[in-house]
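All remarks here apply to the structure that follows.
The other protein chains are all here in position, but one chain of the complex has been omitted.
Letters A and B name the chains as they come in the text, with residue numbers starting at 1 for each one.
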Amino acid sequence: MASVLLNDAEKTFILHGVEVDLRCDGRRRGDYRPMELETDVVSTASGSARLRLANTDILVGVKTEIDVPYPENPEEGKLEFFVDCSANATPAFEGRGGEDLANEISSRLSRAYQSLPLAPLCIVPKQACWKLYVDILILECGGNFYDAISLAVKAALFNTRVPQVTGSFLDGGSVDLEVSDDPFQCWRLDITKAPVLVTLSKIGDNCVVDPTAEEETCSVASIVVAVLDSGSLTAVIKIGEGSVHEQTLIETIKTAQKIGVELNSSLMTALNQEESLGPKRQRFGFLK
Amino acid sequence: MDLISDQGLRVDGRRAGELRRIRCKLGVYDQPDGSAYLEQGHTKVLAAVYGPHQIRGSRTKALQDSVVINCQYSMATFSTGERKKRPRGDRRSTEMTMLLKQAVSAVIKAELYPRSQIDVFLEVLQADGGNYCACVNAATLALIDAGIPLREYVVACTASLANGKVPLVDISHLEETMGGPNLTVAALPLSGQIAVMEMSQRFHIDHLEEVTQLALQGCRDIYKILDKAVKEHLLETGDFFPQLESN
C-alpha cells in the first residue's frame, strides 16, 4: 500500500491525540469521516456505486455473465471479487504494483461474503447460472479501504439489475436461454445477507474507527469485522504485524458489531433515499 | 445499418461534423499533482499526473537534459460491454500507453526538468469509442492542473468515412464496430501540428485528406471546450493570472 512517510514526532502526535480522544482531524475515536455515495454511475455495468470516504475513492462495477455452476454447488450462481488498484491513486500501484494489496482485499471480501445466498443466481441447475463479477477500482488512497470498499460493494449490489432469463432444455440436453426484449424485466439481489466491514485500528492502547492513511502507519494491528444488518458476524480478520490481546480482541469485536449495525442501517437509509428520487434523478459522477 | 441516414443523421442522432457531448473537470483529486475527469459521450476517463519528481526506481533511467515521461493506460474491467479480464498489460493497452506518451511528449517542455520524471496515468471508466482521444484530452487537462509547462494543448479526435463518402467526426463505439476505416489524430490545434496519427484499417488515399481535415477540425472544436473548462477552473480556484489570458 501507499506508505505515508511520517517522522517520529508526527507519529507521537497522532498517538497522543488518540490517547486523549481527539484525533488530528478533530474526530473522536469512534467517528467516521464524511462519506459521499452515488449509485448507477457506470452505464456499462449492471450495477455500480462510487463511494468517497474523505480522500478514499472507490468505484465498484458489477458485471453479470452467464456461466456454468460449480459441480459441487450445482444449484448456485457464482460471485467473484476483483480489485484493481489504479495508478491514479498512487504511482506505487503502477503496472503490477498494486497486485498484492488487490489480492489480499479480494480474497478477504470473498470470505466475508460467503453469507450471501447464491441460489437465486442459478438459472438451470448444473447447466447455467449467473456469475457476478464485483469489480472494485481504487482511485484514491485516504486510508480505511475495507470499510469504504465494503460499503461501495454493498451499494453496487443493491443497485444491480440482473436480466430476467428463462432457461429451457433442448432435446440434445443443451440449454437454451431466452432473454426478454424488455430492458425493464430485471430482478434485484436481496442484500440483507451482504456484510459491511468495520475496521478498528489499534493505535497505542486504543482502537479507532475509520483510520486515515497517517493513522494507519501508526497502527500496529487492525481488526476487520464483517457485520450483517442483523448484527451477525460473517468474518473477523486481523491485519498488521503487531499482536492483540485476547481481551482486546473480544471487546473490539463487540464494538465493531455495534458500529457495523449502525453503518448498515445508515447505508440502507442513504440508498433508499437516493432511490426515492426515481430513475430520472440527476447523476453527478466525477463532475461534482 | 447505415452510418448516416438519408436525412443526414448518424445512428445516435448527431450530424456528420458534430462531436459528442464533452464534459470535463480539472482537479478532481487532491493527492496527485494534477488530475482531471473527462467524458466524451459515454466514454469516461480519469487522468492523474504526478511530478515532476525525482526518478522512481532505478536512477539509470534519468535523462541528463530532459524529463522522463512515464505513462500508463488502463481500463476498468467493467468499462466495456463484455467484461475485460485484465485492466492493463495486454497488447492494446501497451500500445495505447506508447501512443499516449507520444502525444504528451509533443507538448511537455521536457527540457525544463532534467533528471526528473513526470507520471501521466489514465484510467478508462467507461469505454464507448474514442478511448484514446478522451485519454489524451484528459491528460492535457491533468497536466495543466499539475502546472506543468506545455507548448500548447494536445487534443485528439477520431474521424471516419460513412458509406464511402461522408466523413464523420468523433466516432462512437457502435460506429467503430459498424465498419469503415477509423482515423485517430492527436494534434496541437494552434500550430496545426499532428503528434499522433493512427488508422484502424486501410484508408484510400483519396479520402485521407478530407477525413484528416475533419479530425483536425474536431481537435480544434475540442480545444475550445477544454480551454473554456481550464479558464473556468482557474476562476473557481482563484489561481487566475490575467497574463494567461493574453497567451
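Operating definition for what follows: a residue touches a chain if its C-beta (ideal position, glycine included) is under 8 Å from a C-beta of that chain, and two chains touch if they have at least 3 such contacts.
Convention: contacts and distances are computed from a predicted model.
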Protein name, per the UniProt record, of whichever chain is missing from view ("3-isopropylmalate dehydratase large subunit, chloroplastic", "GPI-anchor transamidase", "E2 ubiquitin-conjugating enzyme" or "Protein DIS3 homolog"): "Protein DIS3 homolog"
Contact residue for the chain not shown (choose from A:G97, A:P163 or A:G240): A:P163
Residues in chain B touching the chain absent from view: 5-7, 9, 11-14, 20-21, 41-42, 81-82, 128, 161, 164-165, 172, 174, 202-207
Residue ranges of chain A at the interface with the undisplayed chain: 43-46, 64-66, 163, 165, 170-172, 176-177, 179-184
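Everything that follows uses one rule, which is that only the chains that are shown with their structure count from here on.
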Between chain A and chain B, centroid-to-centroid distance (C-alpha), Å: 32
Complex contact set, residues of chain A against chain B: 42-45, 48, 55, 57, 59, 61-63, 65, 82, 84, 86-91, 94-96, 133, 135, 137, 139-142, 285-287
Residue numbers on chain B that touch chain A, as the complex places them: 23, 25, 28-32, 35, 37, 39, 42, 44, 46-48, 50, 56, 70, 72, 74, 76-81, 83, 87-89, 119, 121-123, 125-128
